[in-house]
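For this depiction, one protein chain was excluded, whereas all remaining protein chains were kept in their positions.
Let's turn to chain A:
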Amino acid sequence: MTDTPSPAQLDVREAGPRKRSRISWIWLVPIAALGVILSVAWSTYQDRGILIEIEFENGSGISKETPLKYRDITVGLVEKVSFADNLEVVLVHVRVDKDIAPYLDDDAIFWVVRPDVTLRGVSGLDTVLSGAYIAGKWDTEADVDQREFIGLEDPPLLATNDAGSEIVLRAPTGASLAQGAPILHKGLQVGFLDEPVLDPNGNGVIVSAFIEEQYARLVTTNTRFWDTSGFSVSVGASGLALNVDSIASLIEGGIAFDTVVSGGEPLGQGPRVDTFDLFDSEQAARESLFESPDRNTMTVGILFDETVNGLRQGSAVKYQGVNVGEVSAINAIVVEENGNNRVRLRTTLGLSPSRLGISDDTTDEDAMQIFASFVAQGMRARLVTGNILTGALEVELVDVENADLMFLDPLREPFPIIPTTESLVSDVSATAEGVLDRINNLPIEELMQGAVDLMASIEALATDGDLKAAPLELRTILADISTIIASDGIQGAPDTLQTSLEGIQEVVAEIATIVASATEADLVGTLSDTLNTANDTVATIGTASEALPDIIAELQALASKANALEVEALLAQTNQTLANIDAILVDETTTAIPATVTAALDEIRGLVTDVREGGAVENLTAALEDTSTAAQAISESVETLPELAARATNLVAQLEAATANLPQITAQIEQLTIKANSVEIDDLVAQATQTLDTIDGILLTEGANELPAALTGALDELNVFLATVREGGAVENVNAALAAAAQAATSIDTAARGLPGLSTETSRLVNTINAVAGAYGEQSRFSNDTAATLRDIQAAADAVTSLARTIQRNPSSLLTGR
């Protein structure tokens, strides 16, 4: 065992003292682990979201872990879905990210996004696989925190949080509007519609619309929107055109807009959402450009009595040719009139106050009040023909002058009624035919010929020598009249009268002497016989004198006859009558009267002488009585002399009247001229022609042509008459008569100086003769009338000259009526 292997060198150390109580470093490991875990837990707790609660009608598609998305980014998860206490709603508890939660305030809205397939495309396709999710929308301002919300059943219009402008459109019907329908501008979609809803009155539809932000500036307050849904077919000169905007708008509807007039305010300036009217067509939209878009129309009604066939919904309402509204409805209503119910047709108008001149600022009530004042001033509604070919009617508002006062009750329900006036509906065919007929029947040729003839006649008249001679003739007449007045006969009349009076005075004085002597002579008995004889004589004189009234009556008849005669005839007859009077006055019978008286007086004188010589005084008293009677008879006969003078006066007056006819003729000429002047061509043209023809005829008649000549002739005759008067006429006849009376008086003076009563009667005669002379003294009036007549003739001549000149200068005025 010598080679026993020795053990290897061993590393042998004394074991150190055991430190049993030593804590190993290994405990750091669990401590570190714990620390890490705690930190993780803490951070998890810190990052934990905030629980919110959303109410939904139903929880379709919502379950635990359903995400809540904002701008398509998940910002929370549904933690629990439960019911509310009364099972009415579903409560969805969502754990929302901590940094999002502060933004959830009262403007936050939530809805469930599910797959949606529409004509414009498919939305929410991702939810087909991933399931529905809750989408939320809220603004970017953290206001008051809120933890409980009510979810929407349908996605809101601006679901995608697009920036843009919201507007409100007002349409009469929502038939062509659908939610999501596009808003097009020049064919490109720039927005879309929300769901249409009825307006609060039920009169129309309002729909919110969204315009994308980059296009919002295209919309101003002057923008007009119109409906482009469906398609339109238009037939024009270029043929048939079919307009379809887009397939989507064809089926789903769509609206377009345009801003033609600049100057509108951009959107969003006012406190409320901008509101626009939606028009049926682009044309209607463009026609409304001058109207404020967000202006309510004024609704009024009309009860027409006549048929409204041809009037339809949408027919225009015009005021003086300007479109101020349209017919919005025509329907039958029951109206109570006088206790009876009647069916009336009520036409409802929608009027635009701004087109009636009522300011946009006016409230609806005030606008209606102003409109009521229009009606009180005479505004009425009537039917007029809008299109004569189709017979379509329109309503026209007219201001009727002197209309019966009627009022419009602004508060009448459902709306006020405008009073109506007579309609102006014309039948096309009748009117057109009538117009053509009338044009066809216009006698243009005759009219022209008549005008030419008229001018020729007027020219002939104006250049007629006789007409030119008329003033000269008149002057001659006046000179003659002047001569008459200045003639010796007239001038000598007072002297003659004086002589006559003196003669009569002498006669009276002599009569007085005779009476005195008779009384003294006491020859009454003789005188009685003598007076008896004288009585017979006087009776004879009375008989002779009785013939005078007959003559006077005849004169009167003649005068009235002359009065009734034409001028020429009158003048001639008057002339003749005067000649007759002249003849009568120079008649022997008349002239013989004084002679007879003279003879009788001579006899009386002889008798008186006999009495004086014979002394039959006892009979004197009776004789005187008889003489008195005889004197009275003479007086009576003499009394007729004033009547004669009166007749003569009358005759002169009739002469005056005859002369006065001249102004009438002149006046008639004047009237004729005026009538010719005032003929209006607007009256029937045929009548104008006829008038011209008549004028022409009048002017062409011999009477008219001879008028100057006739005037001249008449004046000539008047001249002659006056000359006759002057030469052997009435004045000298009267003078002669007075001279004869003077002779008679002288004879009576010689024969019966003792009859004083006679002088009184003679005095009356003289007074009457004085009156006759006075009548002639009114020559100034006669000359005035003559001067007036002359002036009238001058005026007539001037008028005719003016007319002639006018027509000569402007022949067409006959046609145009100027």
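One rule holds for everything that comes next: a residue touches a chain if its C-beta (ideal position, glycine included) is under 8 Å from a C-beta of that chain, and two chains touch if they have at least 3 such contacts; residues count from 1.
Basically, contacts and distances are computed from a predicted model.
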Choices "Paraquat-inducible protein A", "Periplasmic nitrate reductase, electron transfer subunit", "Branched-chain amino acid ABC transporter permease" or "Peptide/nickel transport system ATP-binding protein" - which one is the UniProt name of the chain not shown: "Paraquat-inducible protein A"
Of A:S60, A:S82, A:S130 or A:T390, the residue in touch with the unshown chain: A:S130
For chain A, the residues touching the chain missing from this view: 8-15, 22-24, 26-27, 29-30, 32-34, 37, 40-41, 44, 65, 67, 74, 126, 129-131
